[in-house]
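A single protein chain has been omitted; all remaining protein chains appear in their positions.
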Amino acid sequence: MIVILKKNPDQNQLDNLKRWLRSKNIDIHESTGVESTILGLVGDTTTIDINLLNALDIVEDVKRIQEPYKKCNRKFHPEDTVIKVGNTQIGGGNLTLMAGPCAVESEEQILSAARAVKAAGATMLRGGAFKPRTSPYSFQGLREEGIRLLELAKKETGLPIVTEIMDASQLDCFENVDVIQVGARNMQNFELLKVLGKTDKPILLKRGLANSYQEFLMSAEYIMAGGNEKVILCERGIRTFETYTRNTLDIALVPSMKQLSHLPIIIDPSHAAGKYALVPSLSCAAVAAGADGLIIEVHCDPEHALSDGPQSLKPDVFGRLAKKLYAIHDVMGSMEEVL
Amino acid sequence: MIVILKKNPDQNQLDNLKRWLRSKNIDIHESTGVESTILGLVGDTTTIDINLLNALDIVEDVKRIQEPYKKCNRKFHPEDTVIKVGNTQIGGGNLTLMAGPCAVESEEQILSAARAVKAAGATMLRGGAFKPRTSPYSFQGLREEGIRLLELAKKETGLPIVTEIMDASQLDCFENVDVIQVGARNMQNFELLKVLGKTDKPILLKRGLANSYQEFLMSAEYIMAGGNEKVILCERGIRTFETYTRNTLDIALVPSMKQLSHLPIIIDPSHAAGKYALVPSLSCAAVAAGADGLIIEVHCDPEHALSDGPQSLKPDVFGRLAKKLYAIHDVMGSMEEVL
Amino acid sequence: MIVILKKNPDQNQLDNLKRWLRSKNIDIHESTGVESTILGLVGDTTTIDINLLNALDIVEDVKRIQEPYKKCNRKFHPEDTVIKVGNTQIGGGNLTLMAGPCAVESEEQILSAARAVKAAGATMLRGGAFKPRTSPYSFQGLREEGIRLLELAKKETGLPIVTEIMDASQLDCFENVDVIQVGARNMQNFELLKVLGKTDKPILLKRGLANSYQEFLMSAEYIMAGGNEKVILCERGIRTFETYTRNTLDIALVPSMKQLSHLPIIIDPSHAAGKYALVPSLSCAAVAAGADGLIIEVHCDPEHALSDGPQSLKPDVFGRLAKKLYAIHDVMGSMEEVL
Partner (left out) sequence: MIVILKKNPDQNQLDNLKRWLRSKNIDIHESTGVESTILGLVGDTTTIDINLLNALDIVEDVKRIQEPYKKCNRKFHPEDTVIKVGNTQIGGGNLTLMAGPCAVESEEQILSAARAVKAAGATMLRGGAFKPRTSPYSFQGLREEGIRLLELAKKETGLPIVTEIMDASQLDCFENVDVIQVGARNMQNFELLKVLGKTDKPILLKRGLANSYQEFLMSAEYIMAGGNEKVILCERGIRTFETYTRNTLDIALVPSMKQLSHLPIIIDPSHAAGKYALVPSLSCAAVAAGADGLIIEVHCDPEHALSDGPQSLKPDVFGRLAKKLYAIHDVMGSMEEVL
């Protein structure tokens, strides 16, 4: 960490600052220039609040050199993390395809969806039981019953299941769930993250609508700091001024996170786009960018169109898409490394 | 709600749609033009999911005329809501000044802060006990003990207290808290909102970093739908591309919310700016824009500068600011209505 | 266009509005519901200012059904536009690779760059002569001389050249330039767009930092309305809250524009990312998403690193990347259509 002091800092305040830093086991390298003095802080600065230093009258600016996250940082863990889920693996060169309906609605619906996505090439089943809804007047999901139905579908098809938790009090229901999803709105629900850090389930952590890469990794760090290192990062679009798409899929997150972290990365094109016709192109882009997998909404209830989300694909479309994704994945793997 | 159909819609699908709408007690007014057919839906459309309709193959676009919120909607409740807190009132032409330190740190600190802000003109005491922190390695607040210390300060000064809840499991600690704050990161923690809707405490609901006016009101609606109508809206800055300020204070929210809703509005200039030197100007602007009050960080520990947040004012500064705010508030009230 | 009136509109104002609309040759279909009255406007509504209607006291809301752009609209021109440039074609299933240095600096530099990118697989040469720079104190480009050097490079390698115009007064210099680029900052420099609409050169129009899809297409429409229909759309990243990348590449623009317009789409991953290590992944993603080509910064001056932009690739890296891009393009073309 570099602290840039203002010109002619008050000596008392400077002494106070140095004493406080040393009490935190930080070494100080001072370098005095014509225009300003610089303190180089050496030691474990992850516990130092950068806002606190910035607040001091004598400080012009503070700059981190070390990232504030450790456990998810590729610098300290150069190998890709690979997470075993049932018979499949997430990360490490595998292509994971999670597919299924937006919400679990009935036994028949989830069973037929599970069969269809399995046949079409999916490696995991997704489906919402606890549903975060903007309006208190909207359907809030089948909740416990929804998870029971997902378990049935898992039993029949063998597909591992991923579904969302909304509150720590629901954790008991997730015993047979393979991957617990934390939704974008809960990315900084720190009390929930702490509880999940005490479990041994893989966590699919979705990036918040307006959260930076660093905040995203700090939320992963919350889970890992509790002891659970099985975190899967998921980009699902950020909020920008553009309204043609529901959100803006930040495709550059994929290569950026591959630099910063060793955790696997999944892309959710369905929620990012909000329009099913954009999902195939975004999915192909994600695989070409190096993502470890996708989570895609698929519905299979053509007679009763009202149960579809606007971003859901039909199973035959998903099937053709899956073939294309595996083909791109193969090409990417077979070519010489670019960098 | 207006549904604009695509040219030459499939008749079967159209019949399905109409049947489904009528099953929800919605009347349909059809108007056929040269280019497109329009369905006007009449009835209680708050339960209809606009995304669902948009998803249909035969639908070009859907437009709400009625807002999806009812209880917080000024159309159905033209009078300003006024919320009694201790001996003070929030809303209805009163100017509320909530002030105090970022975090409760010790008995001495919170007591001296409470005395200082009261003397300087504050009407309520703020202070964080449960602290949402981006990093798992940062100080997480004194938690239960912090609330006990706030209660001491309330007892001594008579100032009502406002402090943040982070999880429903903490609710028992808030028995003697006057106003429960929901932080920006939890604005869409719907499980928490539902629990708070069952209490009878005033709730200070902060707008999320990237949430629209409508989403903000829908979160207020979650609390009110549970039976608790004492909701106070709080704007604390949104996330934009600008980095000079920590967030961008959306001052237009004040007159906009006064149009849309009857709930009182508080502005938090300290977190919006992230720099104490900007707080006075933003506070004056908020009062001039018509806000019902402010929540301002004040610290009173000049000897130990490291405990300040970068956005905190000292008590003497806050005192001069408070005088100015009351003066602006008086001028605003004494002049002829503009519109 | 749909005009939703307020409840009980003033009859005089409504008559005025109807008279004015009819004077513009617009037919009006009126549909009176319980809650509101709706006017469906039929005719050429592209000349009607939606803000003007919204301003009227009697109007609740206005909604366009027809897009305000015509010449670039796929609805009126279903076939992809293919633009011939030298011996190459942009659009129509071809993959265009524009490559070259950020700025033209010297004869030797641009000649060696041109040779290198041609050998590595580029189909066009890029290079800046007139340079838009945030600071008045930065190097502003070689200007006229820079274009002369690009012409030399074109003569030697046969590669068509693309370079940026900053003001209509520079147009005379662009006689031998194959594609004229309009930078992001000038996307809404309407006087410049009008002048370019009178030329017969292909125009590479970059999307502004914070411009919507519709504004982007309206700027293309400015050029096309003048008679020049050879417009190439270029996405180069939008400004968001994220600072790890210089801008956020909006990959969903590719499939979205393919729906809305018939114009070819080029992606600029170098300026979007601002970091060369991200360029390969973003390039692969763009081709997989269906882009018609890329414009990539390549430098070939390893001895004099100070002339590189942070986002430039070296020629050998570009060469390996080009192979991969052609391979992905082939796979995409060989597979069954997904939708």
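A, B and C label the chains in the order they appear, each numbered from 1.
FYI, contacts are C-beta pairs under 8 Å (C-beta built on N, C-alpha and C of every residue); 3 or more make two chains touch, one makes a residue touch a chain.
Computed from a predicted model, the values in this text were never measured in an experiment.
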Of C:Ile38, C:Ala120, C:Leu149 or C:Met166, the one touching the omitted chain in the full complex: C:Met166
Residue of C:Asn94, C:Ser112 or C:Gln188 in touch with the missing chain, whole complex considered: C:Gln188
Where the missing chain touches subunit B, by residue: 210, 212-214, 238, 240-245, 248-252, 254-256, 258-259, 272-273, 277-278, 280-282, 284-290, 317, 320-321, 323-324, 327-328, 331-332, 335-339
Absent chain, residues of subunit A that touch it: 2, 4, 27, 29, 31, 33-36, 38, 40, 42, 60-61, 63, 65-66, 239-241, 243
Contact set of subunit C toward the excluded chain (per top definition): 13, 16-17, 20, 46-47, 49, 51-52, 54-57, 68, 132-139, 166-169, 185-186, 188-194, 208-210, 215, 218, 221-222, 225-226, 239, 274, 276, 305-306, 308-312
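Basically, only the chains that are shown with their structure count from here on.
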Copies subunit A and subunit C touch via same or different residues, half shared test: same
Distance between chain centroids, defined by C-alpha means - subunit B, subunit C (Å): 39
Interchain centroid distance [CA atoms averaged], subunit A/subunit B, Å: 27
Rounded Å distance between subunit A and subunit C, as computed from the means of their C-alpha atoms: 31
Contacts with two or more other chains, residues of subunit A listed in rising order: 210
